[in-house]
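For this view, one protein chain was removed and the others were kept in their places.
Here is subunit A:
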């Protein structure tokens, strides 16, 4: 019910970029030198590059003013019937009498995706007032169901079962006894933290990369001090 207006409005938004156009872009195209395509195709990288090059040539030729038609940007801008005056109208997200935060999250993501592909001018007359902090934390948690959570829980359960079995075999402590033992509890804590940090093999590399990146700047600054011994009376290398 609510989703239909979304898809239809998006259809309008995106179909404007194809051949079915509104009259205004046509007029603008006629006014300008005609070297510019007014269409924005979804595969933007190539077209943007071409447009950019053409616009650069144009500005190089005339060293020109900042004209409205020189930088079309997005012809239409982001349009959605629930986006009013720079913020989402939360009343329109009510589903079955309850607030549909999932819908808000999806709508905001769609807006950002649109703006990423078609950057818009930041006009003072139409400021963006929406802040994502308005969405409660539990809505985020319920929304982002990680498929890897299932994987991790399964792995943790298997590890837990076999660890309990082997500790029992080695120390004669059954599960009830293990939960009372300090060393076992500490080992459990370490294992839980380890599972959180090292979920996959690539996490090892990622953490290594993070550590390297964090200290790289320090190394660049200390380079002057490493050369100290080398510079006593030595010739430049």
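As a working rule, contacts are C-beta pairs under 8 Å (C-beta built on N, C-alpha and C of every residue); 3 or more make two chains touch, one makes a residue touch a chain; residues count from 1.
As a working rule, contacts and distances are computed from a predicted model.
A.B. asks: Determine which name in "Coatomer subunit zeta", "Potassium channel subfamily K member", "tRNA uridine 5-carboxymethylaminomethyl modification enzyme MnmG" or "Geranylgeranyl diphosphate reductase, chloroplastic" the UniProt entry assigns to the undisplayed chain of the complex.
C.D. replies: The UniProt record for the chain left out of view names it "Geranylgeranyl diphosphate reductase, chloroplastic".
A.B. asks: Which of these, A:100, A:120 or A:168, touches the one chain of the complex that we don't see?
C.D. replies: In the complete complex, the chain left out is touched by residue A:120.
A.B. asks: On subunit A, what residues meet the omitted chain?
C.D. replies: Missing-chain contacts on subunit A: residues 14, 42, 48-49, 52, 55-56, 59, 63-68, 71, 73, 105-106, 108-117, 119-125, 127-128, 130-133, 135, 137, 140, 143-144, 213-214, 217-218, 220-221, 223-225, 227-229, 231-233, 235-237.
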